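The block that comes next holds chain A.
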Amino acid sequence: AGVLTIARNEDSTTFDPIKSAQNVDNWVFSNVFDVLVRVDATGTKLVPGLAESWTVSDDGLTYTFKLRDAKFSDGAPVTAEDAAFSLTRIRDDKGSLWSDSFTIIDTATATDPKTLVVKLKSKSVPFLSMMALPNASVLPKKLVEGANADTFAENPVGSGAFSLAEWRRGDRVILKKNPNYWDADKVSLDGVEWLVIPDDNTRMLKIQAGEVDAAITVPFSRVAELKTNPDLKVISDPSTREDHMLINHEHGPLAKKEVREALDMAIDKKAIVDAATFGLGEVAYSYIPKGSLYHYADNLQRPYDPEKAKKMLADAGASDLTLNYIVNAGKETDEQIAVLIQQQLAQAGVTVNLQKVDPSQSWDMLVNGDYDISVMYWTNDILDPDQKTTFVLGHDTNMNYMTRYKNDEVKALVEAARLETDPTKREAMYVTLQKLAKGDVNWIDLYYSPYINVTRKNIENFHQNPLGRFFLEETVKN
Partner candidate 1 sequence: MHRYSFILTRPLQFVPVVFGVSLITFILVRMIPGDPARVLLGARATPTAIANIRAQYGLDEPLWLQYVYFLRNLAHGEMGTSIVYKIDVLRLIATRIEPTFALVLCSVLLSILIAVPLAALAARNQGRPVDHAIRIVSTFGIGFPPFWLGLMLMMLLAVRFPLFPVSGYGDTLGEKLLHLALPSLTIALSLSTVLLRSLRAAMVDWLKSDVATAARARGMPEHIVFWRHVLPNSIAPSINLLAVNIGWLIGGTVVIESIFAVPGMGQLLVRAIFSRDYMVVQGVAMVFACATVLVNFLADIATVFVDPRVKL
Partner candidate 2 sequence: MSTPTPGAPLLSVRDLTVVVRGAQGQRALLSRVSLDLGKGEILGLVGESGSGKSLFCRSLVQLLPSRALAVTGGTAVMAGRDLLSLSEADMGALRGAKIGMIFQNPSSHLDPVMRVGDQIAEGLMFHRKLGRKAAKAEAIAIMTQVGFTDPARQFASYPHEFSGGMRQRAMIAVALACDPDILIADEPTTALDVTIQAQILKLLMDLRDQRGLSIILITHDLGVVAQTCDRIAVMRQGELVEQGPKRDLLARPQHPYTQALIASHPSMDEAAPTEPPAPPAPPRRPLMEIDDLHVRYPVSGGLFGRRRSFSAVAGVSLRIMPGETVGIVGESGSGKSTLARAMLGLAPISDGHVSFDGDSLRLKRDATLAKMRRQAAMVFQDPFNSLNARLTIGETLAEVLRVQGKVARAAIPARVEELLRLVELDPGLAGRRPRQLSGGQCQRAGIARALAVEPRLIVADECVAALDVTIQAQIVDLFRRLVATMDLTLVFIAHDLAIVRHLCERVVVMHHGRIVEEGACAEVFEHPREAYTAALIAAIPDIDPDRPLHAPPAGALTA
C-alpha cells in the first residue's frame, strides 16, 4: 500500500506512445499502457501480455493473438478492434516515430472481439519482439480516433496497472492504481509519482533526506557512498546498455583494419570501467550485451598492449595518427572517458583532439562523417538482437551506425538471421556476426554497465528488466 515516489532526471514528454522514442516516456508508458506481448523480468523471454496466447503460421506471415479479458482504466473492455487499430495507427499515423519499423505489417484485423490477426508483408522473426515495444501499446480506439489524439495524450486511458491522475509538467507525473487492471489484485501500490529532479546531487540528497522512496539513474560515483547509508538500498540490475567507440571507416588510415585493431589494443577498457563506472561496469567484447539473447561470451578480446599497438600502427604506415574525437557535451562521464582515451591513445603515439559539441549537433556530425572517433551508447528497445544488428551491421541507411563499415558477407548474414526461425541456427548466425564484427573492428566495444537505482529500505521488489521496464505492479512499499 502507499504511494511510491520515484525521482528521475527528466520529465515525460507525451502520453501518446507512438510519438516518443525516449526511455523516459517508455518507462512510464509501461506502467500506464499494456502491450500484447511482454518481455519478462530477465529480459530474455517473451511472455503473455494482453494477448493470452498467440500462434504463428508456418510461412511466418500470419500472427493470431488471443486477447485476455482486460479492461481499460475507464472500464471499457480491451478488444481486438482496439489492438488492430493501435497497430495500424503506429504504422500509418503522420505523427508516429515508429512507422518505419511497422511497415512490415500488411493488415491487422479483429476477427472477433478477442482475436487479432496480423498479416506481415514479409517474414520477420523479430516481429513478435516488436509487439512488446511500449510504443505499440493497445489504446482504446474510441478515444484516440480522429481529432481526439491530442486530447488523448493529455488524458490517456490505458489498460496498465496504473492510470494517469495528474501531470504537473516539469515537476511530476502522478499515477494512481488502476482498479480495472486485469491483474489488479497483485498490485500493492496505491499510486506512483515520477518526480523530475535533473541534478544528480539533488536527486541523491532527496532520497537521503527521505523525501522520495526511490531514485533512478544513480551516478556510479555515488554508489559506494550510498551503500554505507543504512536507510537505503542500492539496486543494480543488468541492462542492455553498451558503450562503444565509433570509428569512421572512411577517414584515411582508419580504413585499414590493422589501424582499427591497433586502436582497440591501445585502449585499456578496464581502466575506463574503473574510472567511469567505478568498477560497476564490465569490459565489453561484443556488440550484443552480456545477458541479452544470443550474446557470445567467448568472443575475441584483444589484450591491452599499447606497445604492440604502436608497432602495428607504424607497420600500417600510420605512426603519427591524429584523430578528431567528438565528445558529447553535458555528459560528465563522456568527457571523463574522452580525456582518459586521449591519454591512453597518446601512449600508442596517437594524437587525439577532443572536440566537445552539443549532443544534438554531434548526431549531425556523425551522420555527415565529420569525425574520426566518438563514444556513444546503445540500449535495446526489443529483446531480439535484430534491431541493433541491422542498425549496426546491416548496411542500412545509417551507414552502419555512422561508422561506414562495409562487409557484404556480414550484410547478407544479417538478412538471413532475420528470417531464420530455428533458434539454434539463428544463435549460430549471431555468434558468427559477433565474431566477424569483432574481427573487422566495426567499432570498439568499451563496456557494459548496469542500471543502478536506489530505494529507501522499506521498498521491495523495485527493479528493472534489461530493457528498462520497471515492474511497479510488483513493487511493495512497507
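Quick note on the criterion: a residue touches a chain if its C-beta (ideal position, glycine included) is under 8 Å from a C-beta of that chain, and two chains touch if they have at least 3 such contacts; residues count from 1.
How were these candidates chosen? In short, all candidates are chains of the complex that A comes from, given by their letters.
All values derive from a computational prediction rather than experimental measurement.
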With chain A shown on its own, which candidate in 1 or 2 touches it within the complex?
1
Show me the residue ranges of chain A that touch candidate 1 in the complex, using the header's touch definition.
11, 13-14, 16, 19, 21-22, 94-95, 97, 99-101, 150, 153-154, 168-172, 195-199, 201-202, 205-206, 208-209, 211, 330, 358-361, 363-365, 367, 376, 378, 381, 387, 391, 396-398, 401
